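Pasting a structure below so you can have a look.
For this view, one protein chain was removed and the others were kept in their places.
Let's turn to chain A:
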Amino acid sequence: MKHIPTPAQTVGPFYGYALPFKDGENLIHPSRPGAVRLHGTVTDGDGATIPDALLEIWQPDAEGAIPQETGSLVRDGYTFTGWGRATVDNVGHYTFTTLNPGPTAPGKAPFILLTVFARGLMDRLHTRIYLPEDIQALENDPLLSSLEEPERRTLIAEREADGGLRFDIRLQGEGQTAFLSYPRTPQQVGAAE
């Protein structure tokens, strides 16, 4: 690479009046057909809930197409932009309203990309929220097949009776969520020592 990337710093505690925006967590209106509740809890290494995490999701639409429409920050209730932002509540719980993502190519396992920011977390963490249904596609997925079972399980959402998706995030310790690094992004040192 020609240029060395700018380092990250924590989002800190005081983003609350700056980053959240109206209907940031509602990628589509909850009353629209196909609306799905995606929710869960964010916990730390002691299992305590984190009351000040900020989450972003980015995903294809129900047909697997990648949205390139503007308007995420001024939700009109109709345009699906594929991106959303939510803060957790006082007990570390988050909720998005979105669509089930489709596969971006036939046979691919559909997933939602999730990014976590928090005070105490020096750089964002990326992970994937896989839909649980297409067993064959999940088995063929290159990331999932590279993981041992306890970690693999952390990336597959649980489908609830009402059609919702449950996905808990553990930053550290027992049952820690599998977080991802990508080629050409700065190596995050100190994750494992």
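FYI, a residue touches a chain if its C-beta (ideal position, glycine included) is under 8 Å from a C-beta of that chain, and two chains touch if they have at least 3 such contacts; residues count from 1.
Here, contacts and distances are computed from a predicted model.
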item	value
Hidden chain of the complex, named as in its UniProt record, picked from "ATP-binding cassette domain-containing protein", "Protocatechuate 3,4-dioxygenase subunit beta", "Sulfite oxidase-like oxidoreductase" or "ABC transporter permease"	"Protocatechuate 3,4-dioxygenase subunit beta"
Touch with the omitted chain, as defined above, among A:Asn26, A:Gln59 or A:Thr98	A:Gln59
Where the missing chain touches chain A, by residue	1-19, 44-46, 48, 50, 56, 58-60, 66-74, 81-83, 101, 104-105, 108, 111, 113, 115, 117-126, 142-143, 146-147, 151, 171-173, 176-193
